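Note that one protein chain is taken out, while the other chains of the complex remain in position.
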Amino acid sequence: MSNVPADLKYTKEHEWAKVEGDRARIGITAFAQDQLGDVVFVELPKVGTKVTSMSTFGVVESVKAVSDLFAPLSGEVVEINTELPKKPETVNRDPYGQGWMIVIRMTNPGEASALLNAAQYEQLIAAAGH
Amino acid sequence: MEAKPSYDKLIFELSAPGRFAHSLPDLDVPSADPATLVPAQFVRATPPALPEVSEVDVVRHYSRLSLMNYGVDTHFYPLGSCTMKYNPKINEDMARLPGFARLHPLAPAAASQGALQLMWELARDLAEISGMDHVSLQPAAGAQGEFAGVLMIRAWHLSRGERRHKVLIPDSAHGTNPATTAQAGYQVVQLKSDEAGEVDLADLERHLDEDVAAFMITQPNTLGLFESRIHQITEMCHAKGVQVYMDGANFNAILGITRPGDLGFDVCHFNLHKTFTTPHGGGGPGSGPVGIKAHLAPFLPTPVVVKDGDTGYSLDWNRAQSIGKLQAFWGNFGMLVRAYTYIRTMGPDGLRSVSENAVLNANYILKRLEGDYDRATAGPCMHECVVSARRQKKLGVSATDIAKRLLDLGFYAPTTYFPLIVEEALMIEPTETESKETLDQFCDAMIQIAREAETNPHLLHEAPVTTSVRRLDQTLAARQPVLRWNAGA
Partner (left out) sequence: MRYISNTPAQQKEMLGRIGAASIEALLANVPTKARLSRPLGLPAAMAEADLVRHLRALAAKDASADDYSCFLGAGSYDHLIPSPINHLISRGEFFTAYTPYQPEASQGTLRTIFEYQTMMAELTGMDVANASIYDGASSLAEAVLMAHAVTGRNETAFSRGINPLYGQVVETYCEGPDLRLKRVALADGVTDLDALRRAVTDRTAAVVVQYPNFLGCLEDLREAGEIAHAKGALLVVAADPVNLGFLTPPGALGADIVVGEGQGLGVPMSYGGPNLGVFACRAELVRRMPGRLVGATVDRDGHRGFVLTLQTREQHIRREKATSNICTNVALCALMATIYVSIMGKQGLRRVGELATAKAHYAAARLAEVPGVQLRHRAPFFKEFALELPKAPERVVKRLLRDRILAGVPLKAFDRGAKNALLVAVTERRTKDEIDAYAAALAAAVA
């Protein structure tokens, strides 16, 4: 199943980013949540935390695995999805919508061009043999 | 197959106010009300919500709970890398001798000569078995043994004026290796295994430099293969001042056959609860002594059990360069008694026979299963083998399904999904204490399951059906953790 929205950007580590002006909304992809299995816990940073491109900003846990979350872009965390710690299953159910994790104010919007587009990300996950 | 036991009570649910099971003596010293002997703020205002049950309640409850367990005493337990061999009962009797079980750790040395002698002799025996120069019996489990070993390596580098930051670990390693390494303050660098499943020497060469403190490997490795180029590996490491650590989880394959000390290892640990029959107890206690070469002796944990011809045995605390302590006292002595009893029962020929039969049994299983399951490695294995349920996965049957069906067929399951480098891994370690009849029954069951995967996978997805509970909702347990009983719950 290929659920890769065309209007988003992607990382090799299976995060997506939606650029909204000087901000970017970030989450994990449908492929990632499928690989993880049922998400049981999401650990998010505090508002105000500074992140740099491909540094870790949190952790997502399932029953059998735990994965670091990598920031696609550098910036400052301005919003976090406070619903997720209470309802981690939202990540499985709606990874691109209500399963969003953080919003950052970008310090270097140019970094977005180095991210994968939808076609490139589709190729990546196809090559992973899924 | 036995009937499904249907007992679903917790001890709190058997409580009735006023019932009790204890027998305590009357107060025989003159005393004020004990509640007035300490200031009021220290006296508990509300009693803890503990059970109120009779002795019959206690005995019946825990006896019935025990029937919901599979143990080595009742079932074949082929867990890879766990060495679920038979636990001799004489070991239990000896551990309970009052001079051992009822001995306080701080009793003066003059009043503990029996215990100290046992520890000294056991350390000497483990040193001989491993070809090491000294053994500390203090670590409480394998993971602590690893921790002690890595700390001693760290101390050795520091003593030579070197501060190194990395430890190399193969991708097939047991999870405690990287966890211990990180806990000791090192950065973990993972090395690839080659197609044969052994350490990739080119990858090792690429990573070996003078910022590497140690290389940790399991021998034989977690695929059940003896790392045949081990001399070359230890030489490559020593050339760069890198210490080599052997994870002793798989010692059951090599007793009397080869020794880490002879292969160039600087440190190794033992899992007494694996190779040396101390019981697993449902998850512990273990015991993880650590063996070292002489150059690491100054860093041994304190105290060290020493023998002085004149005064007998004692604890030597005068160890200025020691890494310190891992446990408050001297080690899991109760487990040391069991291991000592086992080593004396077996003798050198018996221990050699242990490994020979362990290797024979694992190879027999591998041969019988290779028609129906993919082997993870070519050639003979040592004391454990790894197969992949890759073929079965294509039919929608996973290693988990196979494991659950085995429970219904009267066997505990092998280890699943480890090592991580094998897809749908099933790691099988029969041990030497199992008979050919049991191995045949197990293999017949595995082959039956392979057939069922083709003809009736639904059966496997539904398994287990004969155990006291069916498959459990792990997601619910993790999303909404309920970690204690509550009244009215």
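We call the chains A and B, going by the order they appear; numbering starts again at 1 in every chain.
The working rule: a contact is a pair of C-beta atoms (placed from the backbone, for glycine too) under 8 Å apart; a residue touches a chain by one contact, two chains touch by 3 or more.
Every value quoted in this text rests on a predicted model; they were computed, and no experiment measured them.
Basically, only the chains that are shown with their structure count from here on.
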(Q) Which residues of chain B touch chain A once you look at their complex with the stated criterion? (A) 474-475, 478-479
**Q.** Complex contacts: residues of chain A adjacent to chain B
**A.** 37-38, 40-41, 61, 63, 88-89
